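Apart from one protein chain that is not included, each protein chain of the complex appears where it belongs.
A, B and C label the chains in the order they appear, each numbered from 1.
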Amino acid sequence: MVDLKVQMGPLQLKNPVCTASGTFGFGSEFEDFFDLNRLGGIFVKGLTLKHREGNDYPRMAETASGMLNAVGLQNKGVDYFINSIYPEIRHYNTEIIPNVNGSTVEDYIAVTEKLNEVEGINAIELNISCPNVKEGGMAFGVSCPSAIAVTEAVRKAYDKTLIVKLSPNVTDITEIAKGVEGAGADAVSLVNTFLGMAIDAQSRKPLLSTITGGLSGPAIKPIALRMVWQVYQAVKIPISGMGGIMNATDAIEFMLAGATSIQVGTANFIDPQVSVKIIEGIEDYCENNGFNKASNLVGAIQA
Amino acid sequence: MVDLKVQMGPLQLKNPVCTASGTFGFGSEFEDFFDLNRLGGIFVKGLTLKHREGNDYPRMAETASGMLNAVGLQNKGVDYFINSIYPEIRHYNTEIIPNVNGSTVEDYIAVTEKLNEVEGINAIELNISCPNVKEGGMAFGVSCPSAIAVTEAVRKAYDKTLIVKLSPNVTDITEIAKGVEGAGADAVSLVNTFLGMAIDAQSRKPLLSTITGGLSGPAIKPIALRMVWQVYQAVKIPISGMGGIMNATDAIEFMLAGATSIQVGTANFIDPQVSVKIIEGIEDYCENNGFNKASNLVGAIQA
Amino acid sequence: MKHIQDFKVKGYRRLNPENYILTLQGESLETAIYPGNFAEIAVPGAPGIFLRRPISILDFNPVQNTIGFYIKAIGKGTRQLGRLAEGETVNLVYPLGNSFSAIENGKALIVGGGSGIAPFIQLGRALQHNNIQTTFLIGGRTKNDVFLTDEFRESGEVLVTTEDGSLGEKGMVTDHSVFKGEFNFDKIYTCGPDPMMKAIASIATENNIDCEASLENMMACGIGACLCCVTPTVNGNKVVCTEGPVFNTKVLGW
Partner (left out) sequence: MKHIQDFKVKGYRRLNPENYILTLQGESLETAIYPGNFAEIAVPGAPGIFLRRPISILDFNPVQNTIGFYIKAIGKGTRQLGRLAEGETVNLVYPLGNSFSAIENGKALIVGGGSGIAPFIQLGRALQHNNIQTTFLIGGRTKNDVFLTDEFRESGEVLVTTEDGSLGEKGMVTDHSVFKGEFNFDKIYTCGPDPMMKAIASIATENNIDCEASLENMMACGIGACLCCVTPTVNGNKVVCTEGPVFNTKVLGW
């Protein structure tokens, strides 16, 4: 029997496999496909203080082994989540982890304070890396001082596990990771999407209403994996790794590079059952390769 | 008749389609496949002052819609190029553009001074973005002051067209582009490869001897295209655009985003005749869409 | 209930070089499929295709466990779906989306163009089941672009327009004489190119008739998880794959 439990700072996950924010709705969308209780955790869709309409259509373009999105944090606001959505999903026996967004530090604090009061929610993911909003978002995550500032402020407002989600659109991700570690993050998650663009040569127009959008999927996996490996060597806090994970082998690679847990994003669109397959694949791998704990995979690359 | 000529600063190319450094050897490798005289230019393999053995095997790994390489600037040195290789390829009726590398500013200057004397070579590409060498390389291209310093020094040593090749592994590529423009670059080329990594889950070893390597191919196209579009708005000098161009449509997208000329890299490995097909495709597109000059495509996106 | 399920290619019916009906067969079949529902199809063996493709469900047969799609080959995926070998595996996520609401009384007009005719076989049957008198108005560029008229005729009257006049009345669907003079329908259903649907919606508004339109959109998940597929409505952005694809045109502000 392989022990699949992993520890993300104070938060224990029953296994390393979570679903990534913005790619798994609020979970219930996938209820028909598998038993959500099997997941290590669900990072739910990005929340903001107030209702947001998100960006105009078109918001999506397919690319080679990936996709661009420009959703822009469409959501009904944190209060609606707490009052109307969370009660419907809280019965799942898995960690429900809200993804916290804001245009200003005050916004982030306000959302966090509300979530801090919600019984059953044991962790939040602070998104300082959304490339699809005009204000805030990625701007916080690409500068070290502002990443530290927002993390410190949210840390004060939050008593439970604080995971900070980093942007890959930076020269040196280890610097930001060290900054938010110092500012009190319990864990980091990486990577969010890469800022990209697509053009329709025939109409000579961008394919997204916002011109640029966030690139996800297997295309980015080599870069994401490198960043996880770099951050693993730079910080002591655990890493939730993601970026193009499509199967158990990919997930294992992220763990070997240093991720304690992983998130499945875009892959959910292609195979809505993929996360259970990944859980089973990690278990099989551990069994076949003499690991009695999944956590022993973390950083086990022989470099 | 479409006028395919484009102007890269002082340097005129007979058409916008060049081959990218490190992906086309010294040209002669492709002689059996098409008439090299048709190319706008050939950016030959990266040169250093002294002979370099490059990195150890393995140097290559396939990724989703892309590849990682860790060649590490294997070459016989600039003197060997000038004395033994260039005489064999100078008869081609296309621009032969050496790609200049160094570990120190002095190295860069020394290589440049030698190339400055070579009759028939009308431009160099200053590579401050190679991710596969321990010293120099990308380190110059990811910090604005050092990018400016090396460009200024090389500018003083070079009388003809100076193209500076930028690294995409930065938070804000426009800042570096503006820096090298101010330092005297006649043009910029972008992007070089993205720092990435691949792991073999079974052996738990990295797939490259250097652990990390440079990611190229269609996987990176959306990010490269975005960077070209951003730089186009930030600088006045022309852009040589590249990153995952596989066909004429891709090339046209780069031109619409702001590239005056383009480079074909990894695609040469998959179809050694692809660059001629791209030249023909651009010509057809111009004809069918009422452009009498290819240069009118540059930045013609309706954003 | 939504399913993810492997099917096998049973066969094709080729309508013309670009249009075809693909029939898949499964070991079982979810039969709670309603007119307007679609499937997200994983296109097998096509390099360069990353996401599933949303395609309306044309019809299905609960005895044979078959499901049919009417597909117009416009790009990589829709071309590849047209050249699979018999027996090849195709994975579906289905049935997805909301559906047209069949009226209980009165007369219905169904207006379709291009690949937009797919949902109307099922809708026609549902209306017929309600004893609704249905008129189908199908538009195409030439007579070679007008399909499935025999099938539609089983559920109602079929009118046709072609741009070159090679079949039915000459012109666009909106030019058809059915819209001239007395106009006594109680509901309009439409699916096809946006400009066509918008023109039909304004005819409906002018005549104070309820109108439902099925929208296309760039979709990533098809199940409401990614929020990529929105359309602006009078009540803000709505998610096309779950709150649609069928919308009342008043809600769309058309």
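Throughout what follows, a residue touches a chain if its C-beta (ideal position, glycine included) is under 8 Å from a C-beta of that chain, and two chains touch if they have at least 3 such contacts.
Quick caveat, the model's predicted, so the values are computed rather than measured.
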| item | value |
| --- | --- |
| Visible chains that the absent chain touches, using the contact criterion stated earlier | B, C |
| Selected from B:N15, B:T48 or B:N69 as touching the chain missing from the view | B:N69 |
| Option from C:G11, C:P47 or C:G165 whose C-beta touches the chain left out | C:P47 |
| Touching residues on subunit C - with respect to the absent chain | 45-49, 85 |
| Contact footprint on subunit B, counting only the chain that is left out | 22-25, 29-30, 32-33, 45, 53-54, 56-67, 69, 71, 74, 217, 266, 268-273 |
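Note that only the chains that are shown with their structure count from here on.
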| item | value |
| --- | --- |
| Leader among chain pairs (count of C-beta contacts) | A-B |
| Chain occupying the middle, per Cα centroid | A |
| Most distant chain from subunit C, judged by the mean position of its C-alpha atoms | B |
| Computed distance of Cα centres, subunit C from subunit A, in Å | 36 |
| For subunit B paired with subunit C, centre-to-centre distance based on mean C-alpha positions, whole Å | 47 |
| Shared interface positions of subunit C, touching two or more other chains | none |
| Junction residues of subunit A - those touching two or more other chains | 63-66, 217 |
